[in-house]
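Other chains of the complex are left out, but the ones given are in their true place.
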Amino acid sequence: MKPDHLNLPPRLRGGRTAKRWEGQTLPASAPSVADKPRHLPRKQGRRISWKPILSIGSPLLLLIVWQAVTAFKLFPPEVLVSPTAVIAAFGEVITTGELQRHLSESLTRLAGGFTIGASLGLLFGLALALSKTVERLFGPTFQALRQVPVLAFIPMLILLLGIDEVFKIVIIAKAAFFPVALAAYDSVKGVPKSYFEVSSLYRAPWWVLISKILIPATVPNILAGVRLSLTRAWLVLVAAELIVADSGLGQMMEMGRQMFRLDIVMVGVIVAGVIGFALDRLFQLLQAHALRWKTA
Amino acid sequence: GEKPASTPAAKLPAAVTIAAISYTYQGKPTFNGLSQVVINQGWLEGELKKNGVALNWLPVPTSVGGPLINEGFAAKRIDFAGYGDFPALIAKSGGVDIRAITSSGQGNNAYLIVRKGLEAKSIEDLKGKSLAIHRGRPWELTLAKLLDSKGLKLSDFKIYNLNPQAAYSALAAGKVDAVFTLSEAILQEDKGAGTIIWSTKSNPEWKMRTGLFARTEFTTQNPELTQTVVNAYIKAAHWASQPENRAAFLELASRGNNPTSVLERDYANEGGDWNDHFSPIIDQGFVAHFDDVSKYTFENKLVQKEVATRNFIDPTFVNKGIDELGLKGFWKETPVTGPVQ
Amino acid sequence: MTLKTLNLNAFKPVWLLGLIPPVLFLLWWDHEAAKGGANALAFVSLAQVSQALADMLASGELGLSYGSSLGRALSGLLIGGGIGTLVGIAMGLSKPVEWAASPIYNSFRQVPILGWLPLIGLWFGSGDLSKLIIVALSAFYPTVLYTFEGLKQVEARLLDVGQIYRLNGWQTFWRIQWPAALPSIFTGLFQALAFTWISTIGVELLFSSGAGLGALMQQAQLQARLDIVLVCILFVGLTGFAINFLIKRLSQHVLSWRSIRA
Amino acid sequence: MDYVPHSQIPGHKSRQTGAVSLKGIKKQFNFKDRELKVLSEFSLDVQPGEFVSIVGPSGCGKSTLLRLIAGLDDTYDGTITLDGQRVAGTSLERGLVFQDHRLFPWMTLEDNIGLALTNRNIPKDAKAKLVADHIALVGLKGFEKAFPHQLSGGMAQRAAIARSLVNEPKVLLLDEPFGALDALTRVHLQTELQRIWLAQGSTMIMITHDVEEALYLGDRVVVMQANPGRITHTVDVNLPHPRDRASPVLHKLKDEILAELTHVPEPSNPVVRLIKGDDQ
């Protein structure tokens, strides 16, 4: 190689270090030909990995602020319980076995209702997006019905379904159904025509069209719908447990509130948040897996 | 609501906030019981205004009334609240310093209604059957007393924890055999959903009691204001107690969940005079009831700390108010003087 | 697909097809109501419902409650959706913001509103402000999620073009990322719309009582006035449908560049 | 036609800037856990105002090379300089016509071309005029308001060419710009490109699969081979511009390059080997 006539600092010269110059200021005598690079410096080597720091740091910070606020009694301790009190309450409901019982009840209901609701929602949303007839027949009803709270139909549902588990599962399934159906409908509607054309050219049967083309093409949006539907299912589960149940996380929280045990309510909040978060992470991993093709 | 000033007496708070169970009537909140009478009379607002103090009403829906009021007391967002015995006790036990300063009369009836077609004459007949109740609500205590008296336990039934709306549907649909609830049971009976087989009319001592509760800090810092509020409630009780106002009062009350016809029957066959329904006096019965409730809730681990009623009931304001308003002897009961022993 | 062969599309004013399911439903409903007995408590006759509708309209009760709920739903949608979009943009554009915000966002999202009630009551009272906060929160969650996802999906090959023409951060966002994410953002908006309606009704039961369809419905249920409940449902559903329709029109206009199946 | 020359610089190669120099470029992709060597020890010096054509087999790394020069990718070894300055990031001085058109589907043709001028300090109406002129230049008058999905393949490619030209970059990198064009349009645009190049004295590096085109336009034709991508041959075309397409010199050179391209490469090149082997 010819001697470097560029008068650049050594680390800016060729070789393996090539990728390092980005984001560095070049010497005044050798102004960069580019306008200033606009990207985050992608430095190699001893760089700090901010991701874990930030993603663990931010909840931690929140916790510290919470503890501080309660320690200084900025709010009445009966209402804003401190993290330590929550931990104590947590220990209490664990040792009495109450939490485990409520949680397993809730999770069973959630699993049933959510699975049924989300999968039916996916199918219905796809049918709505793919068939003009289905869309014309059910579109308006769907759009109106998805805005109506299930709360309003409780007398009818009780009459039809009774008040046992079926009732709760149906309510949760209904809640999970709509966000997924909408997400599937809306994002499949947005799939470029060219994809349909290729599929039609090879006369791909509808299940291939759906599983190999439409779903991959809309993974992020449909999964976002599934994630929302999980949130809603959680929410409605708790609400349903308020209406008819003796057990479940929602019931635990509601009783906690009735009994002015806000520490127990907070335990419920945290458990619900953590479990929801974990389930949500699961979907994110699923999404990352489904979107390998973007980064592979 | 505004927080009251921390320095006593000299500085009055900008506003007094009273929370009470309310309903929505023609798109606007209508309060339950005497609070609406207080509002209609307008006397309290005028009195407070003279002192430059505003009056705020906080309407709370019945289904979440207890928790909302308790949290409001804890956050010092409300100063007074009219609500039930059980939630107030829970707050007190949970460290919120409040006390009962008037009674709202003899209390509310609870009913046991069984579904159509079920041959049950008494609670004993329901053994092994399904029974719906909304757990944690004040009338659960009444049920507990009823069961105790018959040597029964909750586990003798298939208990469904249902909120009232759901419970009535389930009853009508025959999905539960019985519901234990408040006066709406009469309405359900009228609609043909079931038959009432028991009520507190046969055991008035088990009725759920309500009263006006106040934040202790507020009452000690603003005794005059507190007295004004209490007087307003005594005046309202006085108005409601007069037989010629019966119809008007029932009309007000019918803006809630129950039509007048139901209320009439709820108030019927109670023995005693119409005016005794609204006695504000904190009498032996009232105190005994709270003693009882306090013991029961603690023994059944519904609350963590036992509440000493003597710190919880303060009849001084109501006694003074009755004197001031010249209403001594208007209501029959004998007032308790001084803290309960 | 197979239904396509059912030549229903030849049916002329095709939008009338959409009326079939609700009409069938209503017929079934009236049939059930006519059976009497326990059914009469869960199903009321349509005649009763129309009577209730007329009464409520005449008394002005419906107008008042409806107006109040509609106002709450729309302002919640506007506030929650607006802030949600901004947060979604911040998370979508900046990795550090994403890393810091996403664990908190994703776990808070999962907490049932019930858990927040005491704290919201503590901080904001139990009046209209708290109701609005919860309604806005329900619009906030979906908009964040969809805005974020939409921005994440922007193709690198298109960003390359922006780089070639040296678009600055704002230009890149406004000319490339935003339009590319817009379809997804609209999906979020549609989701948010339903959530705000549902939470508007729900929140009226959780905080101080006052005007609102939710309060009306709750009380009607206790009074066993199913006719009133149904009138409320009708209004909730139809309004949701109408707003949905308007947003759909807007999206069709804004997204007219897409080459999608008709 | 009212097309106005881009710049007022008269004569050819009056600019003294626009020298592109690549030294020892190595580039690889991680591909299914193995490394795919795409460019290896690639070096090339382009004079200011020179027109270099690049020809080479499919997949030999031509597009990758242009991306590196454009500054879209900086994960490589070696140095790339423009007028002695190390290339870092993109710059308006270096224009690029992508192999696929990459028009933004949500912008009209007009807006797509206007995008290239976003960061140029020109009055609004001058911008509009520039855009209109370039739309006319590539024969798309009447389609100003069309969205990309309403254009034919060739029309989209022409729009992409217009977008890169409107900016008058010092160095223009073209990745098979005329691939989807019919003979007539192609000849027209070749002529236009040459005229603009002569007028502006800009440096051009063009990838093409049409050897004739490479020779007609290029001062030099660089022949690449694959696995890894490298220069195997460089042909200087010492004819003045504009040239006669029928010139026998060009014909001779064409045969030479085609022979070079179709010469059976060493077995390290699986792509071409398979193709040859196939040709039973």
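Letters A, B, C and D mark the chains in the order given here, with residues in each chain numbered from 1 onward.
Heads up, the rule we're going with is that a contact is a pair of C-beta atoms (placed from the backbone, for glycine too) under 8 Å apart; a residue touches a chain by one contact, two chains touch by 3 or more.
Keep in mind that what you see is a predicted model, and the values were worked out from it rather than measured.
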If every copy in the structure file is counted, the formula becomes A x1, B x1, C x1, D x2
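The criterion applied here is as follows: only the chains that are shown with their structure count from here on.
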Label of the chain whose CA centroid is most distant from the centroid of subunit C:
D
Between subunit B and subunit D, what's the gap in Å when you average each chain's C-alpha atoms?
85
How far is the middle of subunit C from the middle of subunit D, if each middle is the mean of its Cα atoms, in Å?
50
Between the Cα centroids of subunit A and subunit D the separation in whole angstrom comes to 45
Do you know which subunit C residues sit against two or more other chains?
38, 41-42, 117-118, 121-122, 163, 166, 168, 205, 221, 255, 258-259
Shared-contact residues (touching 2 or more other chains) in subunit D:
71, 89-92
Going by the contact rule set out above, which residues of subunit A touch subunit C in the complex?
35, 38, 40, 50-51, 54-59, 62, 75-76, 79-80, 130-134, 136-141, 143-149, 151-156, 158-160, 178-179, 182-183, 186-187, 189-194, 196, 206, 220-221, 224-225, 227-228, 230-232, 234-235, 237-239, 242, 250, 253-254, 257, 262, 265-266, 268-269, 272-277, 279-281
Write out the stretch or stretches of subunit B touching subunit A in their complex.
66-67, 70-71, 74-76, 87, 90-91, 93-96, 135-137, 159-163, 165-166, 168-170, 172-173, 175-176, 302-304
Subunit B residues touching subunit C - in the complex, by the definition given at the top
1, 22-24, 26-29, 58-61, 63-64, 67-68, 71-72, 74-75, 77, 164-165, 168-169, 172-174, 184, 187-188, 191-193, 257-259
